[in-house]
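Note that this complex is displayed minus one protein chain, with the remaining chains in position.
Order as written gives the chain letters A and B; numbering starts at 1 within each chain.
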Amino acid sequence: MSEKSYPLNAWYPVAWSGEIGRSLFARKICGRDIVVYRRSDGEVAALEDACWHRLLPLSLGRLMGDEIVCGYHGLVFNSAGRCTFMPAQKTINPSACVRAYPVVERHRLIWTWPGDPALADPGLMPDFHWNDGEEWKGEGGTFVSLKCDYRLVVDNLMDLTHETYVHSDSIGHDAILDSPFEVTHSDRTATLTRWMKAIDAPPFWGKQLGKPGKVDRWQIVTFEAPNVVVGDVGVAPAGAGAPEGDRSQGVNGAFLAALAPETATSCHYFWNFVRTFKTGDHELTRRLTLAHVNEGKGVYDQDHRVLEAQQRAIDSNPRLPFYNLNIDAGALWARRKIDQMIAREGAAPLAAE
Amino acid sequence: MSEKSYPLNAWYPVAWSGEIGRSLFARKICGRDIVVYRRSDGEVAALEDACWHRLLPLSLGRLMGDEIVCGYHGLVFNSAGRCTFMPAQKTINPSACVRAYPVVERHRLIWTWPGDPALADPGLMPDFHWNDGEEWKGEGGTFVSLKCDYRLVVDNLMDLTHETYVHSDSIGHDAILDSPFEVTHSDRTATLTRWMKAIDAPPFWGKQLGKPGKVDRWQIVTFEAPNVVVGDVGVAPAGAGAPEGDRSQGVNGAFLAALAPETATSCHYFWNFVRTFKTGDHELTRRLTLAHVNEGKGVYDQDHRVLEAQQRAIDSNPRLPFYNLNIDAGALWARRKIDQMIAREGAAPLAAE
Partner (left out) sequence: MSEKSYPLNAWYPVAWSGEIGRSLFARKICGRDIVVYRRSDGEVAALEDACWHRLLPLSLGRLMGDEIVCGYHGLVFNSAGRCTFMPAQKTINPSACVRAYPVVERHRLIWTWPGDPALADPGLMPDFHWNDGEEWKGEGGTFVSLKCDYRLVVDNLMDLTHETYVHSDSIGHDAILDSPFEVTHSDRTATLTRWMKAIDAPPFWGKQLGKPGKVDRWQIVTFEAPNVVVGDVGVAPAGAGAPEGDRSQGVNGAFLAALAPETATSCHYFWNFVRTFKTGDHELTRRLTLAHVNEGKGVYDQDHRVLEAQQRAIDSNPRLPFYNLNIDAGALWARRKIDQMIAREGAAPLAAE
């Protein structure tokens, strides 16, 4: 386990697209205070949230056109972070600027790159197209400042046996324990695949499928380092060919997670549950959202409670690293991918640090 | 003063017997998170409150028969701390276990031994029979997470001159200041004895005695290291022989304290006030309880306020060790007994640490 818990040279989600408009939005990502806003041309800017002069958070100032006016002494910064006005003086110190963070708006999220801007290649964005609102439909939400290391969320999602215990009242199923799974990986991804064949459909999936009889159920969970998890889940009538690739008679959903470390022990968790069936059924969309987060009673609320308790236990307990079980294979590969990114970064120190 | 504030090889109270049943009870003792429950055979088990696998507090799981099921991934631990089930695998890592703490249930309290289990001799239990509900009657209560070093409570109880100032409105009496006292000690105990002879009875005791005239009042406070204080208190008609050993014409009570450090600067304080007179008078029992703890207005509430303020002052004030007065003789002997236990422990390091 690396001492650093996250790489800086990576794209991290800051906010949903719809949250960023013509006002100042503050969020801490990877220990950096960042102020985000949308310029009049629609592009999104992200700046260091501390005035060059006296450190007041720029997010306490105001937008003037496409520039931020500091709320203390009125210094103005453009969307590149350059100071364009200083009070009561004609010449501006040419070195006066705040850091500008690269931004990409994609798949209905705003993403930023806290590390070396020279390395911020949009081609390195994780695939999160399930969230773009096109083929797959869902509503989603955010856990802001969830009080745990973002990697505990990765562990959680890469091992769905926990459903049996944490979510025993909803999506848990003993078949999850009994079914073998396999883990594959590539340079930046780890994928856990579990097929539960010819089982009784869990209530939720049975209802969506709307057909009697045994089903084949799948859970194919892919992690893309360092911070995205996509779980392809669903059922199809047993023997209808789903394991071989023909899901046409089944129903298919996906749980989505895009994570951003806030500090070493807290994170922001952008989640969604999307589906390709009954995409126009808004009542179903609403019910699926509530099934996940619902004033402490949803599935993710249960995880939330476990994850924060786990972090508190880690904080007060020197017994590390973790002991592992077979079920941790997916999470261990995910952690290894993260560690590799951190290690590479350490070998090539950030110019901007 | 030792750097460590408590020995680990000692019996500490965790809970009242009545608090431990067929559910999971969490409490921190000496910095250790412990989960406590009663097995179906009535025996009490105490385990490390962190799963072997991912550290989730076991107290967030559930009892299944006499075993705990972890609330995250379903690992099962028996009352000896051994893992008896791992999800989705047939063989169990034989080293998988959580620490089991020795337990003794005695005198209506559950006691545990945070140190080396091999040394956990029930014969080392402090005498606390006054609390067993037989000869002496009382109700008692608990201060959970009192924000002070448990030794400040020992200091407090080993010097009753503070009654004059902290409790001037109830049990304080100038005679306490005027009367000489003596301190004796044995290997693990320190005893402070004060007789106030032929004085006017304080109101409370005068009423209980129900006879006019002067009284002989006694306060015989015994500390048993590291964490128990018993104060034998009462009055008898002056000249009736109480100082010589015949208390038959008097009334006798005892204040009881069993302490458990939670951290170096907080503790759990199990208290009781018991008596051998009017033992069937439940209204008197109720009134005595309220006299001690009553929404901030009882005698112990007054101590509570002083003790926490004292701890805050110690935390912010480097002036240590304390300066001492003659009245501190009892507390100083008590501290010395604690220090000796800690010193002996340091000479023979815990195998289990």
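Note that a contact is a pair of C-beta atoms (placed from the backbone, for glycine too) under 8 Å apart; a residue touches a chain by one contact, two chains touch by 3 or more.
Keep in mind that what you see is a predicted model, and the values were worked out from it rather than measured.
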Item to complete: Check the options A:52, A:101 or A:300 and report the residue that touches the missing chain.
Response: A:52
Worksheet item: Which one touches the absent chain: A:4, A:39 or A:73?
Response: A:73
Worksheet item: Pick from B:33, B:159 or B:216: which residue touches the chain that isn't shown?
Response: B:159
Practice prompt. Over the whole complex, note the residues of chain A touching the chain we left out.
Written response: 33, 50, 52-57, 60-61, 69-75, 86-89, 93, 96
Discussion item. On chain B, where is the contact patch with the chain that was removed from view?
Written reply: 155, 159, 161-162, 164-166, 176-178, 305-306, 309-310, 313-314, 316-317, 319, 322-327
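Heads up, the rule we're going with is that only the chains that are shown with their structure count from here on.
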Worksheet item: Distance-wise, how many Å sit between the C-alpha centres of chain A and chain B, to the nearest whole number?
Response: 48
